[in-house]
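One protein chain omitted, others in place.
On to chain A.
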Amino acid sequence: MAALDRVKVLVLGDSGVGKSSLVHLLCHNQVLGNPSWTVGCSVDVRIHDYKEGTPEEKTYYIELWDVGGSVGSATSVKRTRAVFYNLLNGIILVHDLTNKKSSQNLYRWSLEALNRDVAPTGVLVTNGDYDREQFADNQIPLLVIGTKLDQIPETKRNEVLTRTAFLAEDFNAEEINLDCTNPRYLAAGSSNAVKLSRFFDKVIEKRYFLRDGNQV
């Protein structure tokens, strides 16, 4: 077995948005049959070909850490969750297109994960206010994914997509909108698949290449 290098990406979002289904789709290209409550954290692995199709192609393992819970959890649960935020290389923010609150809560989720990384004293030094500056100099690549696209009626789609475009802009991130029960959204060659590939490439680059300036 080849020794493949390790990359860690967090998957964050409110409970019930479909993170487990999404992770299963990303890792196994199959729809998750019986999604159930995520307690603590569940991990899955996706094999990703960095720079596919070029001479520099190399295979990496991407670990997707799906952290369960809600933003309003008790402090004790938040402190326990903070253990998973160590050494992360990328964040996928998941929200439910049919539930505005889940999109708003993404700000709090990202602050929780990013501040933990910055201040390793274990104390969350945030009052939850969103500040664009904090995201401007953030080095960790973000990706925003909206789920349950199939449950939005055609007439409302434009409105919802405009809103999510603003959201992705705030995070300085790409966005993908899909339905986790339908693999065709991530079919090879589709624009979503390209965005996903680009995101993972960026994560790998930040992890291994740009730090040293030359290839590891």
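Throughout what follows, a residue touches a chain if its C-beta (ideal position, glycine included) is under 8 Å from a C-beta of that chain, and two chains touch if they have at least 3 such contacts; residues count from 1.
The rule we apply is simple: contacts and distances are computed from a predicted model.
> Pick from "DNA excision repair protein ERCC-8", "GPHR regulator", "ATP synthase subunit gamma" or "Calcineurin subunit B isoform X4" the UniProt protein name of the chain that isn't shown here.
Options "DNA excision repair protein ERCC-8", "GPHR regulator", "ATP synthase subunit gamma" or "Calcineurin subunit B isoform X4" narrow down to "GPHR regulator" for the missing chain.
> Write down which of A:Ser15, A:Thr181 or A:Ser197 is the residue touching the left-out chain.
Only one listed residue reaches the unshown chain, and that is A:Ser15.
> Among A:Lys51, A:Lys101, A:Lys156 or A:Arg198, which residue is in contact with the omitted chain in the full complex?
Going through A:Lys51, A:Lys101, A:Lys156 or A:Arg198 one by one, A:Lys101 is the residue touching the chain not shown.
> Since one chain isn't shown, list which residues of chain A touch it in the complete complex.
These residues of chain A touch the chain that is not shown: 1-2, 4, 14-16, 27, 37, 39-47, 61, 63, 65, 70-72, 74-77, 79-80, 83-84, 96, 99-101, 105.
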